[in-house]
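This is the structure I want to talk about, given as structure tokens.
All protein chains of the complex are present and in place, except for one that has been dropped.
Going in written order, the chains are labelled A, B and C, and every chain counts its residues from 1.
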Amino acid sequence: MAVSRSASDKIVRRDRGPALNRIGLPKTDYRGRPSTLCKGCGHDSISQRIINVVWAQGLSQHNVVKLSGIGCSSKTPAYFLQGSHGFNSLHGRMAALSTGVIVANRNLRVIGVSGDGDTASIGIGHFKHAARRNIPMTYIVENNGVYGLTKGQFSATADTDQTLKYQGVNKLPPLDICIEALTANATFVARSFAGDPRQVESLLGVALRHRGIAVLDIISPCVTFNNDEQSTKSYAWGRENEVVINSIDFIPEHEEIEISDYTDETEVQMHDGSWVVLKKVGEDHDPTSKAAASDLLENASTNGKFITGLIYIDEDRENLVEMLALTDESLALLPAHKLRPPTDVLDEINRTYMFGS
Amino acid sequence: MAVSRSASDKIVRRDRGPALNRIGLPKTDYRGRPSTLCKGCGHDSISQRIINVVWAQGLSQHNVVKLSGIGCSSKTPAYFLQGSHGFNSLHGRMAALSTGVIVANRNLRVIGVSGDGDTASIGIGHFKHAARRNIPMTYIVENNGVYGLTKGQFSATADTDQTLKYQGVNKLPPLDICIEALTANATFVARSFAGDPRQVESLLGVALRHRGIAVLDIISPCVTFNNDEQSTKSYAWGRENEVVINSIDFIPEHEEIEISDYTDETEVQMHDGSWVVLKKVGEDHDPTSKAAASDLLENASTNGKFITGLIYIDEDRENLVEMLALTDESLALLPAHKLRPPTDVLDEINRTYMFGS
Amino acid sequence: MAQLRTGARHVGAAPQPIVNDFALTVATANGTGSQTSNLVLLRTLFNMGVPVTGKNLFPSNIQGMPTWYTIRLSKDGYIARREGKEILVCMNPATAVTDMAEMEAGGIVVHDAIIRPAAIKEGIAYHSLPVKELIKPFNVPTALRTYVGNMAYVGAIAWLVELPLVEIEKALSSQLPGKEKAVQLNLGVIRAAYEHCQTHYEYTCPYRVAAMTGHNEGRILIDGNMAAALGGVFGGVNLVSWYPITPSSSLAEALAATLPQYRLDPDTGRPTFAVVQAEDEIAAIGMAIGAGWAGARGMTATSGPGISLMSEFIGLAYFAEIPVVIWDIQRMGPSTGLPTRTSQGDVLSAYTLGHGDTHHVVLFPGSPKECFEFGHEAFDLAEKFQIPVFVLSDLDLGMNLWISDPLEYPAKKLDRGKILSSHEVDALASAWGRYKDVDGDGIGYRTVPGTPSRWAGYFTRGTGHDENSRYSEDPEIWEKNLERIRRKFNTARDAVPGPVIDTMPGARVGLISMGSNDPAVQEARDRLQAEGFVTDYLRIRALPVNGQVRKFIADHEMTIVIENNADGQLHGILSLETDSCPPRLVSASRCNGLPLTARWIASEVVGFVSR
Partner (left out) sequence: MAQLRTGARHVGAAPQPIVNDFALTVATANGTGSQTSNLVLLRTLFNMGVPVTGKNLFPSNIQGMPTWYTIRLSKDGYIARREGKEILVCMNPATAVTDMAEMEAGGIVVHDAIIRPAAIKEGIAYHSLPVKELIKPFNVPTALRTYVGNMAYVGAIAWLVELPLVEIEKALSSQLPGKEKAVQLNLGVIRAAYEHCQTHYEYTCPYRVAAMTGHNEGRILIDGNMAAALGGVFGGVNLVSWYPITPSSSLAEALAATLPQYRLDPDTGRPTFAVVQAEDEIAAIGMAIGAGWAGARGMTATSGPGISLMSEFIGLAYFAEIPVVIWDIQRMGPSTGLPTRTSQGDVLSAYTLGHGDTHHVVLFPGSPKECFEFGHEAFDLAEKFQIPVFVLSDLDLGMNLWISDPLEYPAKKLDRGKILSSHEVDALASAWGRYKDVDGDGIGYRTVPGTPSRWAGYFTRGTGHDENSRYSEDPEIWEKNLERIRRKFNTARDAVPGPVIDTMPGARVGLISMGSNDPAVQEARDRLQAEGFVTDYLRIRALPVNGQVRKFIADHEMTIVIENNADGQLHGILSLETDSCPPRLVSASRCNGLPLTARWIASEVVGFVSR
């Protein structure tokens, strides 16, 4: 497991009993309620990845919130991190909701789960503007190319000329979640595949430490409505065609590791001081260059290539909370005297509008 | 005037009286009601361009419809083509409305006018999906980087770190209308400047003949709220910085002109058989290559370059009406017998659900 | 149904054996294909002439959650939902305990052998069905096992209530058209189960099915959404722009399936329609309104959340006077609520949707036949009055199969409303004004884009405008315009489908209801009558109402408005429209996700009267 390889996680294995994480909790504590999704649904495997990573990083669940829109994908926050606050909100509106949550409490780690319909169809506007604002959150799109919960209509990420049982042929070109994120200036753009748990976990591991918005476009097959092997959203096609562009090594801040600059590696220092080492796999790509990221994605989409990995990362751009220069203390937890100015202030105000002033 | 240079327009100048177009009408017929916009507003000059081009092409106003959202820009359809049907609809919804109009009557020429707030803020979702559907229309964004009608708030295309009188500083990166159109697979993407009437008219001339959606991002200064010379949406900045990438020559179908392939030219055959000859000005760019268009725009936005001209054109992709294979006859004008199947059809249907069947 | 309702008896009061008068509930998990088995049973009964109704209680997920399908047989022709069940088919271990606990003495339980009844109840017969063993011989591929296994209970029921296997085979074939192999496989399992029962159970079931006549002949079995879609097909719909949402998706998908069958241009074979799946509900209604403005027939289908999102655009269509048809297949609100449960909770929203002063025409189909009828009539009304027209159906009527009178071919020709031809507008020239009330009915004359006349063009806007549709902030012009729109609305009162009134001699209490409540109200009135309490009944088929409703209320000592929502929304609207208030006009409303039942309605009525 990519993340567990990094020492930060301090997984303690005792002779007897389950492994405990940094804060002494077993993984079972991080589970959610039983899933009601179809057996084999890609979304369930992503839920498991989230459980693993949050447990491995030793985060306290009460510092994490789970937000989602509406859809099978958006149901999943009920199925992981039972100890965290969660909100299964409205179709396409998760990004807007998240913005408010983050402003209210900057000290929460926000994990947003959405679907391709939720994000690319009804929610595309909020998605693009959340990226512009660089709101500090992990934005996961569980992308299966269909509307699962409403029984298999085409979504905006469905393949051109694809045929679905009750839907006929889709003649429209797909929207590419990663390209949309990038053109809106998202500061972390990655693509992965529910069938590649190792990569999903390593990307999640970095995303959770990212300064701004981390967009993960995870191809997550819908076994009930869109798992035909011709579909680019199927397990079969994914396994056949996945091209991994880089692998991730994570080095926590407090470790004394000196980074020697290999040609086949890129190091990125995260906002919290830790380091991410990206080992090139397959083709040459610099994930810190927006131009390179844009070319890579354009090229992949025109040639129907299924590239996965960390496509773009920028740790330098301010996130929304920083732009607003909010108090370190969460606004939601401020004491009353910081919320209401004293009497004399109002007297002064009245005076400026008062007769004779 | 770019367009009038092309012979198709058959402008007849008689010894006395005003010039008449192909269908024998003077330009004054194509005017609208008096503008209520601020003197010097870029939008008014664009209205004049539309009047000139539609008149010069000799289009009948009753075959043209004018659609818009809400904003100063969206008011302009009242100020041109008084003979055409117009609809000043809802903020951000012009694209959705247009889709319905086009399906209802495929034989109309649809001119849509929107603003940067109307398109890039509240309307971005419909805009992207209209581009995906390649709806046959001319989609003009009168881009001034502010909300004019609500008195000067920042829009989603405002410059990063720009300061406005009552609004303070904008810390967010802008959305680029052309990039957004391109990533959504629009088939005609151009940028221009209200201060460059000649170019606006030549681009409009081609856009009106385009097969699918023609997106024109026209920088149109708001003299009241955003015309400070530091603003990339001001007249001064535009005049200073405009970099024209190509000039357009239009050759109507019925003319016997043999096209010799100069290296500094690109010829594109339009769906109606006519030809567009793009002469390179400034740097080398192939507007028929999506990759090239994407690079050009990415590069321009990162380097703050104000490039104008026809950035991308694709005459091959089917438009929505073609995808739907609609009757040539406008659906809105079909006779009753084509709208209601005969009695026996219903009898047959009843039989299939009937007791004993 | 009138001829059948005479001599209605109450369930339970019947002598042994009980023929064609009991209810059967099948408990399974969704996504297991049990729907096929259930529909085979329903169809078999329908084709045997038995008045029957099937209600599917399904969860808001795709696979594995509890689902109940209740089939009610009523020789007296009552097709409303009914509480309780005499026979339980128990295939879902997850709910077995509670399902069985609900059974009352005299009941029969058929359960999968893998389920062991938690507690054996007095007076209930339990039949264990070894589904696994039964299908073994057919060596079915694993994927299909549960699906095929569900056929076992069909066989068991067939044996218990004496369904002829030939009828079942017929139903099976019509359920799986052209799939002979599947039919035979399923039939094999049904037979196996049937024979298993014969050999293992010695027991005679009091509940029997016998072929009967007098009710189903000439009737059809169809769901409201399919009927509504066909209404659109025959209503000349040109654009269906929609966004998926339960329980309305099947309406749009039925249009997508049937339009290509019946609405290709006879001359060119090309579509005279378009079905566009929009990016959201705002786009869906926007497209439909664009089509309506341009002179075509545009519609959308949605449910509660979509209605909320469409508010602004509906307000525009109201004020700019653009025809459009909106189907709201109501589900349980507020908010996302219960997507797979029925309700009539959008009545007030639909009637007054949009900010500012607005009111809309709303139709309430009460049967599949009316879904079809209103499906085409809605377009005539929308174009005649240049307005948005809502059709409020619900999950129960829309997604369940109902026995209905056959669909009736429209009596009237299409009414395209006041549209001026190029000659007409040329003749009027500058005298024409889009919003002039020439005829005193509040309805102006419009032109559609493309009309070849230099006078035809006008500028539509959602802002204040004068008779010529020019922008105006003048107070008098604003007031005059709103008065005309109100006049138009009043004209509509007598043009929309009028109420259906059914009286009983000497009734002093009136009942008012709408939509899918009709069968339950009818049944309740029979029950009450049997107890010597007569009622009159007015079924609202549209808003706004006309004088008949006011008179009906005036003519009764007390009128009770019965509806399936929490706030008594229709009651509120009628109070204001007819200036009536309690105790003259009272509200009996309930909303728990289930269709109303005759028993509840009757008890409410008795409650009010005995107060």
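Just so we're on the same page, a residue touches a chain if its C-beta (ideal position, glycine included) is under 8 Å from a C-beta of that chain, and two chains touch if they have at least 3 such contacts.
Given the structure is predicted, the values throughout are model-derived calculations rather than measurements.
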| item | value |
| --- | --- |
| Neighbouring shown chains of the undisplayed chain, as defined at the top | A, B, C |
| Residue, one of C:Q63, C:T352, C:Q548 or C:S603, that touches the chain absent here | C:T352 |
| Full-complex contact with the absent chain, from B:N63, B:N107 or B:T224 | B:T224 |
| Residue numbers in subunit A that touch the chain omitted from display | 33, 60-63, 65, 67, 77-78, 81-90, 93, 95-105, 107-108, 125-126, 129, 133, 320, 324-334, 336-341, 343, 345-346, 349-350, 353-357 |
| Positions on subunit B contacted by the hidden chain, ascending | 36-39, 70, 72, 75, 90-92, 121-122, 124, 147-151, 153-154, 156, 166, 168, 224 |
| Contacts of subunit C with the absent chain, listed as residue ranges | 59-60, 304-305, 307-309, 311-312, 315-316, 318-320, 332-341, 343, 345-346, 348-349, 352, 354-359, 461-464, 473, 475-476, 478-479, 482, 486, 565-567, 569, 572, 575-576, 579-582, 590-594 |
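Criterion: only the chains that are shown with their structure count from here on.
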| item | value |
| --- | --- |
| Averaged-CA centre spacing for the pair subunit C and subunit A, given as whole angstrom | 41 |
| Subunit A and subunit B, separation of their C-alpha mean positions in angstrom | 36 |
| Where subunit B and subunit C are represented by their mean Cα positions, the distance between them in whole Å | 43 |
| Shared-contact residues (touching 2 or more other chains) in subunit A | 121-122, 124, 156 |
| Residues of subunit C whose C-beta touches two or more other chains | 279-280 |
